[in-house]
Structure formats: C-alpha cells, structure tokens
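So, chain A:
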Amino acid sequence: MTRRTARAALLAAGELLAWWAALALLWLVLISTVDTLERIVGASCAAAGALLARAGRRAVTWR
Partner candidate 1 sequence: MSDALTVVVLVLVAAAATAAVAQRDPARQALVLSFLGVLLAALFTVLQAPDVGLSQLAVGSALTPLLIMLSVRKVRRRGRSKEGPE
Partner candidate 2 sequence: MNRLRLVLLTVGGAGLAALLVAACLRLPDFGGRRHPYGDRAVHASLSRHTANTIASVNFDQRAYDTLGEMSILFAAVLGCVVLLRQAGDERRARPEPAEVARPVRRYALLVLPVALLTGLYVIAHGQLSPGGGFQGGVVAATALHLLYLGADYRALERVRPLGVYETTDSLAVAAYLVLGTAGVLAGTAFLANTLLPYGTFNTLSSGGTVPLLNAAIGMEVASAAVVLLAHFLDQAVEIEETTGERTEGAHER
C-alpha cells in the first residue's frame, strides 16, 4: 500500500517537474532580456502552469 502511494507520489512529482521544466524553457524563449527577477517570475508562472496542466489532465481522465 505504502509502496503504491510512494510510486504515485513519485509519478505526480515527475509529471509536475516535466511540465515545469518545459514551461520555464518556454518562458525563456518568450522574453527578450534575461535577468534574475525575470527568472524568478518565469519559474513561478511555470509552476502555476504545471499545476494547472496536471489538474486539467486529472479532471479529464478521472471519471
């Protein structure tokens, strides 16, 4: 049981991390000049996007 939950948590973390990395890369492509604040804002926006991506995926397949 614990093994299964651990596995599920790992999968969830992996999914979120993959989305976060892809979206953060996309943010770096969209902006023109890169500085620290830009990176921080981009990382948080990518995190919001990753959460929404996972929530949307679960909402559609969970039935």
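How were these candidates chosen? In short, all candidates are chains of the complex that A comes from, given by their letters.
List of remarks:
Simple rule for what comes next: a contact is a pair of C-beta atoms (placed from the backbone, for glycine too) under 8 Å apart; a residue touches a chain by one contact, two chains touch by 3 or more; residues count from 1.
In this text, all values refer to a predicted model and were calculated from it rather than measured experimentally.
Touch, as defined above, links chain A to just one of 1 or 2 in this complex, and that is 2. Against candidate 2, the residues of chain A that register as touching in their complex are 19, 23, 26-27, 30-33, 35, 37-38, 41, 45-46, 48-50, 52-53, 55-60, 62-63.
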